[in-house]
Every structure is written in structure tokens, then in C-alpha cells.
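Removed from the display is one protein chain of the complex; every other protein chain stays in position.
Labels A and B are assigned to the chains in the order they are written; within every chain, residues are numbered from 1.
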Amino acid sequence: MLRYINVRSSQRSEFIDITEKINEVIKEAGIVSGICYVYVPHTTAAVTINEGADPSVHRDIQNALTRLVPQEMNYSHREGNADAHIKSSIIGTSQLLIIDEGRLVLGTWQAVYFCEFDGPRHRRVTLKLIADK
Amino acid sequence: MLRYINVRSSQRSEFIDITEKINEVIKEAGIVSGICYVYVPHTTAAVTINEGADPSVHRDIQNALTRLVPQEMNYSHREGNADAHIKSSIIGTSQLLIIDEGRLVLGTWQAVYFCEFDGPRHRRVTLKLIADK
Partner (left out) sequence: MLRYINVRSSQRSEFIDITEKINEVIKEAGIVSGICYVYVPHTTAAVTINEGADPSVHRDIQNALTRLVPQEMNYSHREGNADAHIKSSIIGTSQLLIIDEGRLVLGTWQAVYFCEFDGPRHRRVTLKLIADK
């Protein structure tokens, strides 16, 4: 089944923890074990899994990406967000997650982050949930 | 079910839009809703999802990757394509896509690109289609 999560970013570059929102959707759907595909239908955003405990980690990831792919360069794309498109392809627009015991199976320190690279904006994340047979 | 798409690149670095080829395979297979795994069985190529409307976007992505990972450096691998292997791991060799209403579910601006990093060559992309129960 398909479900949607709405995300609102407030900065140009921002990682937003959507782990609990996904767990709520899984709970409402009543899925005990299966798969959850997290899909970002945007070309200047992405989704990654990384440390959720210390927010300095996702700031470091954002800073590293901006150092490697600066906003201002001699890009062909003239909308001022070529960097955001490039970051999107480097990080990727989907993640696959395992559902067990009615929740996402994540490592101790892992959280799922929506990666905004061209905010602030309203964004949508698509979830495809598949229950085990 | 497994299906294959043939891709022919004409440059060393080239992004080739395979969205409609995938949609044709889905249509022929008669799958209305499910999952489509796009898998690249090559080590110097990749697959990404990014903007399909303005071709300058995928040129910017290729240029950024080449700036970060130049073809000529002191690589250990002596076949002249170490950069292509590195780009392949940065972008990734697979994408998962959702099928709904007989077509890929993509955002408004999204297209699926086969990423050639060591062309020109003939390449093959593997699709695994899984219909919902």
C-alpha cells in the first residue's frame, strides 16, 4: 500500500528526522513484518540513514556536501539549485527498510533523514509498505 | 519476473534517460501495481533518478563527479577507468521504483538515468518486476 508523509523544511539545507513519522504510518497500517520503501519524488532532495543521537553528525554531512558541491559554480542549470540536484544524486532518493515487530528495523544509532537541499519548501515522501506473506 | 533493457552509450560519460523503456517493459508485463528494481550489472556504470526536463542538470551532475573524481590521478587500478569505478559506488548500481496504475511512480520532474562512466559501450540493465499480491 502507498502512504505519504508531509515534510516542511525551514532552511535551504536541512536534514529532518522522519523515523517516528514512518513508524506511525506502519502502526496505522497494521503491518507487523515486511518492507518499507521510502521514496522521495523530488530532484533536489534525498533520503539517508545516519546517526540520530548527535545532531552535529547530520550538520557535518551537510557541510561536507556543501564543501564538495558549492552552491555557486559555473553550472549549466540556471535556476541556482544545480548543487541541490547533484547532492540528490550523490545521496539518493530512496531507502529500503525492514519492518519487524511492527516497527522499522534500525541500528541502535540510526535514524531516517529527509535531506532538503533546496528549501525551505513543503515536500512529500512516498512510502510503499509490503507485508510479508 | 526478470527483464532486460539494452543501452548504448556514445560518450565516455553520459546519462541516458531510460524511463520510457522501463514503462514499456512494465506495460508489456501487464503489471498494474508493484515494485520495479532497476539493477546495473556493471562496475563502471550506475543508475540515478534526477531531473528529466532540463538536460543541463545531468550535465552538471556529470561535471561535478568528474571534478571530484578526475580520470587521471595516482590510482592503483591500471585500466584507466578507476574514476568510473569510484563514480559507480558514489551513485550506486540500483534504484527501487514503485509501480502504480501500470507505470512508474515518479515525481513531476524525475526521470531514471542510466549513468555511463566508461563508455562508449553496449550495456544491459536488469529489471526485476514484482506485482502486488
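Keep in mind that, in the parts below, contacts are C-beta pairs under 8 Å (C-beta built on N, C-alpha and C of every residue); 3 or more make two chains touch, one makes a residue touch a chain.
Quick caveat: nothing in here was measured; it's all calculated off a predicted structure.
For the chain missing from the display, the contacting residue among B:Thr19, B:Ser33, B:Thr66 or B:Thr126 is B:Thr126, taking the whole complex into account.
Among B:Arg8, B:Lys27 or B:His77, only B:His77 touches the chain left out of the display. Think of the hidden chain as still there; on chain B it touches residues 2, 37, 39-43, 68-69, 75-78, 82, 85-86, 88-90, 92-94, 96, 126, 128, 130, 133.
Residue-level contact of chain A with the missing chain is found at 35, 48-51, 54, 56-57, 59-61, 63-64, 68, 90-92, 95-98, 100, 105-110, 132-133.
Following the convention adopted for this analysis, only the chains that are shown with their structure count from here on.
Remark: chain A and chain B have CA centroids separated by 20 Å (rounded to whole angstrom).
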